[in-house]
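Heads up, one of the protein chains got dropped from this complex, but the rest are sitting where they should.
Here the chain labels run A, B, C, D and E in written order, and each chain numbers its own residues starting at 1.
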Amino acid sequence: MSYIGIIITFVFINNFILTQFLGLCPFIGVSKDVESAVGMGFAVTFVMAMASIASWIIYHYVLVPLDIVFLQTISFILVIAALVQLVELVIQKISPALYKALGIFLPLITTNCAVLGIALINVRNDYNALESFIAGIAAGLGFLLAILLMSTIRAKLDSEWIPKPFRGIPIAFVTGGLMALAFMAFDNALLNNLLG
Amino acid sequence: MSDNLNLLIESSPQIKQSGSTASVMWAVTICLLPAGIWGVWVFGIRVLGVLFASIIAAVIAEAAMAYLVKKNTIQDGSAVLTGLLIGFNMPPSVPYYIPVVASVFAIVIVKWTFGGLGGNFMNPALAGRVFVFFSWTGPMTKWTMPAVLTRIDAVTTASPLGAVKSGLLEYTGSADGPARFLSEAGYPHSVMDTGITSWLNSNFGFSLSDGYVDMFVGNIPGSIGEVSVLLLLLGSIYLFIRKIITWEIPVSYIAVFGLLIWIFGGTRFSDGSYFNGDVLFHLFTGGLFLGALYMATDMVTSPLTSKGMLIYGAGAGLLTFLIRIYGSFPEGVSLAIILMNIFVPMIDQYTKPKRFGIETKKVVK
Amino acid sequence: MKEVVKTGGKLAVICAVAAIALGVVNAVTEPKIAAARAARLEEALSELSVGLNIGQYVESDNQNGINGYYPLSDAGNVDAYIVDVTGAGYAGDLGLLTTISLEGEVLAAALMEDSETPGLGKEAENASYMKMYIGTGKDSVIPSSKSHLNPADADAITGASITFVGIGKALNEAADFVGQIGGM
Amino acid sequence: MLKEFTKGLIKENPVFIIVLGLCPALGVSTKVINSLGMGAGVIFVLLGSNIFVSLLKDFIPDKVRIPAYIVIIASFVTIVEMVMEAFIPALYDSLGVFVPLIVVNCIILGRAEAFANKNTIKASILDALGMGIGFTLALILIALIREVFGLGTITLFPIGSFSGVIEIPGLVDSPVRVFGLAAGALLVMGFLKALFTWIEDIRRVK
Amino acid sequence: MKGLKTFKMGGVHPPGKKYLSENKPIKNAVISNLSVVALSQQLGSPSECIVKPGDEVREGMLIGKSTGFISANIHSPVPGTVKEISDIYLANGMTSRAVVIEMEGEFDRLGKEESKTSWDNLSSKELIEIIDSSGIVGLGGATFPANVKFSLPKGKKAEYLVINGVECEPYLTADHHLMIEKSDQIIEGIKIIASIIKPEKLAIGIEANKPDAIEVMKEAALRADLSLDVVGLEVKYPQGDEKQLLKAITNREVPSGALPIEIGCVVSNVGTVHAIYEAVVLGKPLIERVVTVSGGAIKNPQNLKVRIGTPISSLIEECGGFTEKPVKVVVGGPMMGFTIYDLDTPVTKGTSGVLALTSKEVKGAAQTACISCGRCIAACPMGLNPTTLFKYIDHTDYDSAESIGLMDCKECGSCGYVCLARIPLVQGMRLGKGMLRAKKVKA
Partner (left out) sequence: MVFIKIFYAFISVTLMGGILGIGLAIAARLLVVKKDERVNALEEILPGANCGACGFPGCSGYAEGIVNEDADINLCSPGGPAVLAKIAEIMGKEAVSSGEKIVAQVHCRGNRDTSVYTYNYKGIEDCNAMYSMFGGDKDCKYSCLARGSCIKVCPVDAISRDEKNRIWVNKNLCISCEKCVDVCPTGAMQMIPYSADAIVACNSLDKGGKVKKYCSVGCIGCKICEKKSPEGGFVVENFLATINYDMKGDRSGAMDSCPAKCIIAADTAELTIPEVEETQKVNE
């Protein structure tokens, strides 16, 4: 698949959140205000890109040559966890404000399905190094797009009189559901036709 | 002196411009009626049942929700309008439960979980329509031939867009444009259409294919309320005069869509060249006017400022084009509009009016 | 520094234990998984072989979605091929195995891998779905458009015509491919 | 002590109250049987990881706490993965990428972080069981709604002559398909969460 | 009307209804027996009462002394005895102390010959002192003490003196008639102000619906040999607001949160100018003003010259009472005025009109939810987003409202006028500003 195809696929068609169900916890948890949503979006994008590269290296230079592919889950997650922790340390050092905004969700990026998900999906799709990297970034951007839109909508909802039981998280789910409904417009066929 | 006057204490301004939410809603409803009556006329009396089913379901759902939150919102007319628009977006042969589900979904989930009128970020009627479309794709894509044409064909058939689209999947020849393609494939036309087309062609030197007149007047299969572009346009004149809808959204929507179709439409629906799209065909089919005039313009779910509206309309045009030309669904108006609805809060953020007495930073060149 | 090494060491110990444990479990399950996979392929192939003998899998670099094929022979003569072909579905690729006779007739077909919508495109996984195609290709075209179908079948695929067309096109490719290699 | 077990069922239900572990909760809950399978996997992993984390809590240095927990969790997940693929391949296929993703199911690391590394083995086991069962119950609830409306069936294990599939008359033929799709999952989850909030509210005022 | 100047952003066109009182010359109103003189009639701190019950007062005698920097003197409008000092509600809904005076004895000015004094030799400082002691406040509505306004802050220069003869509020014709009938006095008043602040240019803005006033003012300026630029303006509300007026006439924008002097301008209402003339030339303190009594429920709409402290009921009676039951009685113009329920509420220095409105004029309807039609945004002359502001305020999120410009709102009412959903937007703005102020006081 062409690089543009990969980007469109991961941003729109197989948007991690709205169609693949990956990375929902931060999507719901950190979308209350626009600023932290954007921060989270970029953090996830960054980590996903790194995770894609790292896991590709591990997979192709360690797991496959040694025929121990069954260890992919454990080795990917090990590398990703270490990476995220590193990012966490760096952010904590350079931007305490961002660190505070992302709160408990920074460590949760480690355990964000999206990050391990992209590593596993790259392997399933047999992507080469560059493709993996692009897929990582694109999936991250898809996450960013979804969480950014979500946060702008939620900011608007803050000043509506939502029925009480729905305030907060439930309405976020309903909003996400309606967004997913609209995103069904993007499907594989659209991509195939668009790119030839 | 002041004893029995029972005066009202209210904040300024003490006088108001005429008009109210309810009057606006009813005005839109009434302007839609001609197109609805046309639908009943060409598709048969059953269609009336579909319209009533959706309206009644919407009103009952609204009443139930209003009762739950102890408000009285029925008379603002928005539920009737939502119901009517859902009915308008149904194929004539749809089973009754589908519009009912669509209406209930629209009112209960899309509108009231967000606090009722004004709270929703997505167009209820369209979200309802898309919900049932995805749930029951089969019945939602079965079309009925209008009365004038039925003598030629069986009862169920494909809409022009659907026909072209599934034609596309199998079609490898190169007729110049979908209208001609359909004509050649034996798609029926009314007598009036043939008459007017040949009159136009001979008197004005056009070389129009048959079918456009039918599409414009509403002699084609399609959703109940979308087929008659003519009556939808006529109804909207009053809305424009009363400033209930403004030009920004419809114009930017239709213009961007038309432009893209003209540039790229030919690459898929014709001989493969650029700047050769069949603009008229795409404008007159698939509910574009219903969407652009009456649904994208829903104030609740569209941007606040005219700059925002232009962006929103253009975005809807682009998305409609993408979905219709490349996507797997026959049309694209509903999906494009609800997709743009998602972007509205963001558009509003970036298109605030310039505040008085606040220097806008000049861009340094 | 000692602290650092100790930290790393401890993590390494945990990893080591985990790796060994997994290695052991893998040693038990791997053959089973392989066997199960083989069995499934075997079963599919035996249904597709229409009673003929299945030959060695040959990989192909044909561009049109053909991944490879098994020659099917009866008494030494190749009579048909099971073609491994990929088509484009509604939601991703369609992995198909289809048996095509030398005359280009579709003798059997099965959808092995897909991510279509349950209730719509996924119906194609059912053996009965493929009846539409079986028997075509020799005297009639392999259907890849609604207009090739009788009305009842056309109605049945309404809402999932992309899957239908995708399969039809892939089968056509397979038939063409068999046409090319048939003379071999 | 029993509280450690029961709290996960409703009061601190991981899905509805803590709102973690959403991806598998929504991703696999298209059929009841998938929920059961996923739930079983999660309970096993949760149990294993809670036990080991609480055992090793003094051994593991703070700085590599997370990687260490994850290695432990990932090992159990891989075991589940391999065993499932070997013995119940059909279920393995339908759970798809979500099986390896149990590793990153927020609940598991969350419990390791928030509970097991501070508590005794016994408490950790009870916590794991409670949370795991709470998670499973939540998944079953979501799946039940989604499957009944979205497919018109209820799919369980085949036992004897029972094929495992209960068909709901009327709905099988024309189900509300969106319930089975991403949008439906999120909507169902939203309404269930609202229901829980509402019940919680009523309880609080009483 | 083409080619007339106006401001660009926002604005509305409510029906003018000026014909009701347009042709009625200013008439002296009957003086009521009981005058209720409020002690907070001006922007700023209330005046200090210097009389006590039982005291004799004379017409024009000082009864309330200015306190602090922004405050004003208050004079007795009638001769008589102080009956009591009580707490009353003013038309704007706020409480105020008030001196209740029972009319008694002889008037010092009424019916007497007016003697003019020359002011040519007076310095700016002396002139400002006269204005201060005469208790003159802005009569355009803001009731800002005029002496303070004309004491320009150090380092600031007034380039423009713009006289506000716009009277953009519907119904009101008081300024209109003042201009027609007292043009020479106004011109002289302008000269007085000009000699205080020494502007380079003089201008008066009058909307095009008062062609006679434009003519009269032009002639008067010519007569007095004053180079006054009489600017005809397109009819659009709120042209009379100083920010919009300056934008229209000078094309300068008063920066957010700043005063007109920031862009070298001083704006004064024609009524204020006339009052300054009377104070300086005739030595008369501010004890009366022109009030338009109008509205569909008033039998005989008029422009009345009214003593401060007169109960509104007496004005209505003088105009023949009600023709039908009004739904509201408004003090001020219909766009910015306040409703009252007690018709004995007294006239203050800021009272420009009294309107009794029928339900047909009010066009009241039930409030519904905001449907985001965006009309309020298009109408707001300050470029604000009233619907979002209101939503924030409704959710008690006053800080967010402040961050999108709540404090710039001047409560002109344009948004509330156009709102389809009949949302009390302006009341929301007031509430929000009040809560913010209260919070700042607390902090």
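Miscellaneous remarks
Keep in mind that, in the parts below, a contact is a pair of C-beta atoms (placed from the backbone, for glycine too) under 8 Å apart; a residue touches a chain by one contact, two chains touch by 3 or more.
It should be emphasised that the depicted structure is a prediction, and the values quoted were computed from it without experimental measurement.
Shown chains touched by the missing chain in the whole complex: A, B, C, D, E.
Where subunit E meets the missing chain, the touching residues are 89, 93-95, 339, 341-342, 364, 394, 396, 424, 427-428, 430-431, 434-435.
Residues of subunit B in touch with the missing chain: 6-11. Interface residues of subunit A with the unshown chain, by the touch rule above, are 58, 62-63, 66-68, 71, 74-75, 78-79, 82, 85-86, 89-90, 92-93, 96.
Basically, only the chains that are shown with their structure count from here on.
Common partners of subunit D and subunit E, by the touch rule above, are A, B. Any chain that touches subunit B and also touches subunit D is listed here: A, C. More inter-chain C-beta contacts link the pair B-E than the other of A-B and B-E.
Chain centres here are means of the Cα atoms, and by that rule the chain farthest away from subunit A is E. The geometric centre of subunit B is 42 Å away from that of subunit C, both derived from CA atoms. Averaging C-alpha coordinates per chain places the centre of subunit C 32 Å away from that of subunit D.
Multi-chain contact residues, meaning those touching two or more other chains, occur in subunit B at positions 109, 113, 115-116, 118-119, 131, 134, 137, 328.
Across the assembly, subunit D contributes residues 67, 71, 74-75, 78, 82, 175, 177-178, 181, 183, 187, 190, 194 that each touch 2 or more other chains. According to the touch criterion at the top of this document, the contacting chain pairs are A-B, A-C, A-D, A-E, B-C, B-D, B-E, C-D. Contact residues on subunit C toward subunit A in their complex (touch as defined above): 15, 18-19, 22-23, 26, 30, 88-92, 162.
Of all the residues in subunit D, the ones that touch subunit B in their complex are 174-179, 181, 183, 187, 190, 194. Residue ranges on subunit A touching subunit D, taken from their complex, read 18-25, 28-29, 70-74, 77-78, 81-82, 85, 107-108, 110-113, 115-117, 120-121, 124, 164-166, 168-174, 176-178, 180-181, 183-184.
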